[in-house]
Structures are given as C-alpha cells and as structure tokens.
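These notes concern the structure reproduced below.
Every protein chain of the complex appears in place save one, which is left out.
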Amino acid sequence: MPEDDATPADAPPPPTPHDAAGADRTGRAAPSGRIWGLRAREGRWVRRVVPVVATPVLLFFAPHVYNNLAFLTTMVVYVVLAEGVNLLYGFTGYLPFGYVGFFGAGAYGASLAVVDWHVTGLVALVIGGLTAAIIGLVVSPLLRLSGAYFALATLAASQVLYYVVANEPWTYGESGMSLPEVFGATETYVIALVIMALALAVTVAVRDSRFGLSLRAIRSDPVSAAMAGIDVVRARTAAWFISAALAGLAGAIWAIMTAAFYAENPFDLTISVYAIVFALFGGVRTVLGPVIGTVVLYSLYQYIGISNPQYFELVYGLLIVGLALFLPGGLGSLVTGSAARWRRRRTRPVTGALDGAAPGGGTP
Amino acid sequence: MAHRPYRITTGLAALVLALGGLATLSAGSADAASAHAKAGTITVGTLYASTGAYATSSMPEYAGLQFWAKQVDSHGGMYVAPLRRKEKVKIVAYNDQSDPATATSLYDQLISQNHVNVLVADFGSVLTAPAITIAKDQKQLLFDVTGSGTSFFTSGSNPYVVLTSLPVSAVWPKPVAKLLIQLKTKRVAILYCQNDFDQAQATAIQGFLKAAGITPVYFQGVPTTQSDYSTLVQSIKATNPDAVLELGYPNNDIAFLNELKATGTHFKFVLTPFLGQLPSLFTQDVGAPAVNYTYTYAVPPTLVINHVNIGLGLTAFVRQFAPGKPSTVNFLDVAGYNAGLAVQAAFAHATSMSQLGIRAGITAVNGKLQTLEGTFKVDNTGEQLGELLPVAQAVPHGKGFALKIVYPATPAQVKMVNAKAKYPAPTK
Amino acid sequence: MQLFEYAIVNGVLFGLFYGFIGIGLNLLFGVMRLVNLAHGDLVVFGGYLGYSLAVDAHINSLWAIPLSIPAALVFGFLVYHATVPRLRRAVDTETASLIVFFGISQVLEALMTMIYGANQVTLPSPGGPVSLFGQDYPASVVISAALSVPALALLYLYLYRTRIGLATRAVMADEDEAVASGVRVRRVAVWAFMIGVAFATTAGTLTAFMLGGINPTTGSGLTITAFTVIIIGSLGNPLGTVVGGLLVGLASSLSLTQAYATEWTAVVPYVLLLVVVLVRPSGLFGATVRRA
Partner (left out) sequence: MTTLLEVRHATTGYGTIQVLWDVNVTIPEGVTVGLLGANGSGKSTLLRAVMGLLPLWSGEVLFDGETINHWDPSRRVRSSIAYMSEKGVIAALSVEDNLRVGGTGLAAREVKAAIARTWDDFPILRERRRSPAGSLSGGQRKTLALAKALIRQPRLLVMDEPSAGLSPILVHEMVETLRRVRDQYFVTLLLAEQNSTVLDVAQQIVVLAGGRKGFDGPLDEFRSRTDVAAQFFGLSAPPDVPSNERPAND
C-alpha cells in the first residue's frame, strides 16, 4: 500500500516536478474532515500507531493458525530485512544488494558475544545490532556510488566480510558456530516480533518526519535537495545506519534461533535477494507493503517447498518475473489503485529517459 | 488526511487475508500429513535436496532411505517393541533445495505439523546443523546420517542426536597418517578446502604426522568453490612431495585429478576423499586411467561387509538396490539405507513410544548391531565410533579400476581382498 | 621463479576467458542499464549445450559455438521483447531489471537441473598438455583462451567498424543525446541484447573446460565475476573488459602461489572491485563518473 502521498500537510512541495510520485502528492489534495469520528490530527496518530501495533499482534496469534515456529520466526526475520531494504531503497533509492553482510555481521556479533563473553540473550541482540552498525560505518564510503554500482559494491563488501568470517579461527569460521540455548522457541518468536515492531515504528517515523521528507527529496533529485539546504550525506548515512542496525538485529535473532550454523548460512546472498524481492513485491515507500510482500511470498515459498518440490525454482522464478513485469508497483498498488497511476505513466514513450520524467532512474 | 485510516484498514485486511491464506495452505498440508500419520504406521520425517549444492549427495541418500522403507514394508512392516507388533513405515519428505533456512522450517514442519515419530537428517553438516538445533529444542530424536560436523557432538551429553554412518571428520584420516608413516614418506603436501569437513581432516592428519616427526612441506587451504587447480598443482609440485593429500568435496577432488591428468603431472601418492564414496562419478568425470593408483577412504560398497545381524549384507543390498547396474550404487545409497536400519533397530528395542524411549532402543543395541557399514556404536553425545574407514587404492581392473584396501589389514568381518600399496605409484 | 612465470601465464589464460564472459554482460549493462543477473546462467546453459553435443551426439563440444549462436540470437530476441520494453518503462529500470533477471536466473537453473540433473558434468580434455614457455598447461585451458581472443576481436570490430556499432557506443555513452541525434535506440538495444546473450552462451561452451566442470548452480558465481570484470574495465569499453578480465585472472592466479594467500583467493575479485569503484568509480578506462 503505497502511502507515498503521506507527506504531512505542512510539507513544502517536492523539489522538482519530475518525480512522478511527488507529482501525485501535490496533485491530489487530501480531503479534510472526520473519519471514524476522529479529527485529522487524531487520524494521523491512528495511522501511525495501528500498523506498528496491529501487525505484531496479528502475527503473535499466527502460531495458533500454523504452528511452525521456525517458519514463522524466519518469516518475521525477513519482514525486518524487507523493512530495512524499504528504508534504504524506498526512501533513498539505494539498493543494497549486499545487505546480507549486515545480517551476517549481526548473527556473528551476537553469537560470539554469547559464546565468548557469555552475555545474556538481550545483550547479545544489542551487540548484534551494533556490530552491523559498525560494519555500516566501515563501508559507508560506498554511499558515494549510485545505482547498480552501489548494489554490486555492497555485494562485494558482503562477500569480503563473509570470507573473513569463514576463514578466521576466532570467528569459528571453519568449524561452524554452535550456540547454547539462549531463548526458547516461543520466546525467540516473541522477540523477533518485538524487533519487527521496532522496524515498523522506525519506518513510520521516517515516513512521517522531516527526515523522511529529506530522504525522498534526495531520492528524487540529490542536487536540488542539496540546494534546498538538505545535508545529503548526513541524511543518507543516517538511513544507512538505521537500516544496518535493523539487519543486525534480524541476524542476531536468527542466529539465536538457528543455534548451529556455518558462515555461509547468514552470509548467503539469496537472503539479500529475497529481502529485496519481498520488499518490492509488497511495495516500497510504504509501511505495510514489505510486511505483506514477505508474508505472501515467503508463505508461498514454504508452500511450494512442501507441495511441489520438483518445480520449485521454476515456479518461483516465473512468479518473480511475472510480478516484476506486470505488477511493478508491488502488491500494494493493487490495494490502493496505484495500478491506475501506473497505467497512466505507461503512456510515456520508450525514450522516456530523455524527458526526465523517470524519477530515480540511474542517478538517484 | 481523512482517507488515511481507511488505507491502513485495507493494508491490515490484506495482511489478515495473507495469514488466512497461509492457514488454508497449512490446513491442506496438514491434511496430507495426517493421512501419513494415521494409526498403524510409523512416520519417518526427512528432507532431501533436489537442486543446489548438495543435490548430488542428498538424492542418493534419500533413495537409500526409501529403499529401506520399501524393504521393511514388503516384510509386513517393522517390529515396534512398545506396541508388540509390526507397523508399516511411511516416509514424509520435503525438498529443502540445499538451503539451510528452508531446511530449518521444514524440519519444524515435520515435527509440528506432521508429528513424525523420528527425524532423519539431510546429507552433510550444513543441512544437518539446523536439524541438530531443532532436535535439541523440541526434544525430538534425530538420526543424523552424514552430518559429522565437529561442533554437533561437543556440548556434553545429548540424547536426541544419533550419527548413523560416519565417524566425525577429525578421526577419519588416522589410517591415512599411519599408512604414510608406514610408507616412510617424509615430504607430505596437504591441500584442503575451507569447510568444517576438510579442515578438520587436514588439522587431524597434520597432528598425527607431527607426532611422528613429520612436518608437512605444504599445508594450504583454498575456498571450497575453487575450480582452477593449475597454479596450485604447480606450487605443490615445486615442493617435491612424497605424498599429496587433496581434501575437498567431490567437485574439488574431480577438478584436482583432472588438472593432474591435463598437465600430465605425476605424484608418488595422491589421496582424495570422495573417490571411495562416488567411484562411478569419478569414472565418468575423470576417467579410469587418470584415477588409477589414487588413494581414498574405503567405504561401502568398496568395503564389502556381509556379516550382518540386521537388514541386508552389502552384496545383497547392491544386487537388490540397483538390479543390473551394481556399479551405480554409491556410499550415500548405503548410508541412507543404514540410517533406516538404525531407525528399525531403535524401534525394535524401544522401551516406550516417547522420544527417549526410542533412544533407549539405540542404547540397547549399541555396539551389538552389525550392519553393512560395520559395527554400530555411538557415544553419549551421539557420535559414531564403530564404523571403519580404511585406506583403499584404485588399481587397474579390466577397462576400469578397482579399489583395494591397503591399510589396515582386513578386519575380521570384512570380506575384501587386501593389497599392498603400490608406492610410489607407477606412471600412467 | 618458474612457479611465478607459470602463474602469470595461467592468469593471462584465465583472464582472457573472464574477459570473454564479461563482454556480453558489458553490452547489456552498458546499453540498457539492465542488471542481468541471469548472465552466468546463460553462460552455463551454453556449457550444457557443448556437453550435450559431446556426450549425446558424440561430436566435438566446440561445435556448440556455431550451433548455439543462432539459438542464442533467437532466445535473446524473445526474452528482449518479453521483458525489456516493460522494464524500460519502469520507474527504476536498473532495479526492476535486477529482479526480473533474478527470476529468469532461477528459471534457467531449474530448467538445467530438470534436464541435466544436479550433478557436476565434465568434458574430456581435447588433448594432452600444451607446452607454453617451457611449462605444461592443460590443452582445454589453452584452447579456451585462444578462442576468447577472436571472439573479443569480433566484438571490437562490431563496435568500432560498423554503423550499428557506432550507434551502440553512442547509446552507451549518452542515450539522451543519441536519441536526439536520430539513433533508433530500440534497434540498437535489440541487437545488443541478442549479441550479449550469444556471447554468453558462446563463452559458456568453454566453461566446462575452464572450470573443470559445470553444474546448474555454477552460474551465480560467474555472474558476479562478470560484473567485477566489466566494472573494473569500465562499462561500454570492450578493451577495458579484456583488461579487467586479465587483472582478475592474474590476481587470482598469483594469490594461489603465495603461501598465506591461497585461502583468500576467492576474495581477490571482490577486493579488486571495491578498490576500483572507490578509487576510480568509472573503472580503469571510463570517462563518465557514476557518482550520485
């Protein structure tokens, strides 16, 4: 559900008209008045609080529907990752192909804290998040790049990190990580839900704040944003750290759940790819889009794995191709009727790159 | 702003719908599973990988387990001691696509949705690791077929994991080290892949050799994904070694042997671990002439053990498993079948239908069970101790090659022609 | 010293092959900004074609090269029309293409597994060792490297000696201006796409030789190597791609001769990529800087 028209009413108009999404923001005046007997101001709080609270609560009862905690916890971990991708890609236009590096850093940070320092589970989680943020600091020069270069450079960085972890004895690289039981399965699930709630809260906060507005301005046109007085580097770096820390937390809770793993597992590139696909499938620049994308696609993944294993990859691959081509705005676009907007945009000629109407294309 | 809460509602509604869909799916699969879990059957849950890195090894292992179930059912089922009757066996299997994260949720699926009686792990340490965790957490008995990772068996006593086929990788190379000492090799080169399995062997062999006063002249790790061995072979050649040990996965072993073949490089002693497990794959991918005189670990079906007190002997197994094509039977087929035999023995001596009751069945037969892999004996962490891994050498045999055990001398229960190691290897 | 020389020659041989793998991707990415994550899988598909010819039809696997080219052109044409027009209309073509081609990569991997099974397949070496500078190299490697050279030369001729090649370079350098000059971008793109796919499958027929064997999952690693090679050598510059390939080949080969570097071999291309994008984001031969 793209709530990309979620600019607060007092927001200035977008910096340039060639951001089509921005065009929608200004092109449609939000009607004022009451809904559910609430004033606009209260309504705003409803839409801030409801997704953050209702989503974890709904998922909290999911084990009563489908009691497979390993599956559900992994799914929630993916929701966190998809929201992290959403923050970075949806709001700044940076596609972190090597996002899994933060996940792996979080997993190993937390695990080493448990195994070597014997810290409690919650401390380990925090250490996991911090480890990822520190890695984020180390690789922050990559933010100078853009587009596919950024995507591939982060991928390379995550692979370098993976080989360091896999080769070094102090990370138990070759023998694999083995954790004692830190939390019970249900406890792990609840903690994963709390991390997810945090991720959702952060996304809501970013969406509705001036910070989020600056990020979107940067996404649509970094030069104009800088001229409008936005500190481009600082805003990007902040989003980068938040996103890294979220992935680190996700990695930490994943490590605690999995308990026995090798470096290749938390650094598996498919984790990045899935997080990106889930986020885009649901619809980025929204709060619930990545949640829905993950729940639908990951359930499907599990279902295909159980029911029709022979053609698993084939079905999944075709599904992804079809969705990306025919539902480019994500599932959310179906819900909110953005599909109509998309159709209108389609009428642009193929040479659209020249008319400058493609926001974020190439040089986000 | 007023339309906003409406859109939130739509979003949440979509989420509820998605969860509902999930519930429907799970109900569907649970139905399918409950059909399996009906009374009068023992359900064995397992995973296999039809694609991905482990498919080559996982599929034969799964085939062996299926063969076991078919055998048991053709005899009216297996004896279940607590019920005092025979029960049919059903295998519930899912495809993990070689992906450990998928494996995690599928192992859980087998326990929480299908309520299987026991779990059998997928091939190898990477896909077994998540099963170990779940087995401990959910107190579910796991038969670990080939997951011999060192970290699985170190955390004190664990009644829920039973390694059925191989000793942990650190003890594998003991006979190799002894053979090298016996052959009076001085300059040993060790090239290993950086993974748990190979690294543990390399370190162990280095330790055994050092104890005998031999320091390897070459001791290097390479990534498991390594496929270009040309420069490495030249580096090894430069150290002028008496013996070369290449410790990798099948793809590494094949690439290494092909490199020797393609450059005409000759070493006096070459060992690769997987030749003994997958001889037909090596015949196809390297060719018999280039394989000749290579050393490897001897495992069934190279190691012929017919003196058994459960299931089929090796010769009978090979004949029945692949009628007419005995050469295609490999170790992993045997390992899958052997895991079935361990399950069978456990139920035959179980004290109750609880997980610990079934584990007690293993304790009851521990050290007494003779299978086509040898003596079945586990310690209290579940680690396998009983089975053998002698060293074999490929020698020319007709158009192909035959594997002959060269060290140690034949144990009593092994019916197998011994041979003296041909060292140094003749030039091909 | 002998070992060092061996590593240099070996690195060059592999480098030419890496350049060959990269060049098709360079066309696709350079012209249309399509992040073709299925590139490596197309390469492996070509490898299986060669394998089929050798094993099923009992003819030299190198016949796969002439046979695969028309097939690849047709396949490229179909995939282009199925995906690219829609992708080009997407709000962010790079990202959308990344996802679409990830899906295609999954489909290709699945098809290869269904047709050829998951096992690694190898091809018999086409002959005994070949002596170069007094040392022996596998014939398969030498032949593959030798075939890479004319392939790269052909692409060079296409880009620098034909009119559509000039149009292709114009689109790579500045699509807006090329359109304004009357270049038919769609035609350029179709050909670039088809030729890119053909280069991938042609290079693929050599992979079973070079890599010792192929399996359905070999492709993803090759995709990454190919991206590394083309970014190091600058987008749109075929000569740069060759140099990028040589750099990756040499660095990997030399690291294998160093006592404590062997285990870090796999990291070499990634480190090279990071250094290049951070120090000189346009690649070694690029003029345009792609910074935000």
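Letters A, B and C mark the chains as written, and numbering starts fresh at 1 in each.
Assume a contact is a pair of C-beta atoms (placed from the backbone, for glycine too) under 8 Å apart; a residue touches a chain by one contact, two chains touch by 3 or more.
In this text, all values refer to a predicted model and were calculated from it rather than measured experimentally.
Undergrad: In the complete assembly, which of C:8, C:166, C:190 or C:251 touches the absent chain?
TA: C:166
Undergrad: Going by the touch rule given at the top, which residues of chain C touch the chain that is not shown?
TA: The missing chain touches chain C at positions 163, 166-167, 169-170, 172-174, 176-185, 236, 287-288.
The rule we apply is simple: only the chains that are shown with their structure count from here on.
Undergrad: What graph shape do the protein chains here make by touch: line, ring, star, complete or other?
TA: complete
Undergrad: If I rank A-C and B-C by number of C-beta contact pairs, which comes first?
TA: Most contacts of the two pairs: A-C.
Undergrad: Measuring between Cα centroids, what's the chain most distant from chain C?
TA: Using the mean of the C-alpha atoms as each chain's centre, the farthest one from chain C is B.
Undergrad: Between chain B and chain C, what distance separates the C-alpha centroids? Give it in angstrom.
TA: Inter-chain centre distance comes to 36 Å.
Undergrad: Please compute the C-alpha centroid of chain A, do the same for chain C, then give the distance between them in whole Å.
TA: About 31 Å, centre to centre.
Undergrad: So which bits of chain B are touching at least two other chains?
TA: 50-51, 194, 221, 223
Undergrad: Which residues does chain A have that touch at least 2 chains other than itself?
TA: 163, 167, 310, 312-313
Undergrad: Report the residues of chain C in contact with chain A in the complex, numbered from low to high.
TA: 29, 33, 35, 82-83, 85-96, 98-100, 102-111, 113-114, 175-176, 179-180, 185-186, 220, 224, 227-228, 231, 263-264, 266-267, 269-271, 273-274, 277-278, 281, 290-292
Undergrad: Can you list the chain B residues touching chain A in their complex?
TA: It comes out as residues 1-8, 10-12, 14-16, 18-19, 21-23, 25-26, 28-29, 50-51, 94-97, 99-102, 104-109, 112-113, 125-126, 129-130, 132-134, 136-138, 149-152, 154-155, 194-196, 199-200, 221, 223.
Undergrad: Which positions of chain A touch chain C when the two form their complex?
TA: It comes out as residues 20-21, 89, 93, 95, 97, 141-149, 151-153, 155-157, 159-160, 163, 167, 222, 269, 273, 276-277, 280, 310-314, 316-322, 324-326, 328, 345-346, 348, 350-354, 358-364.
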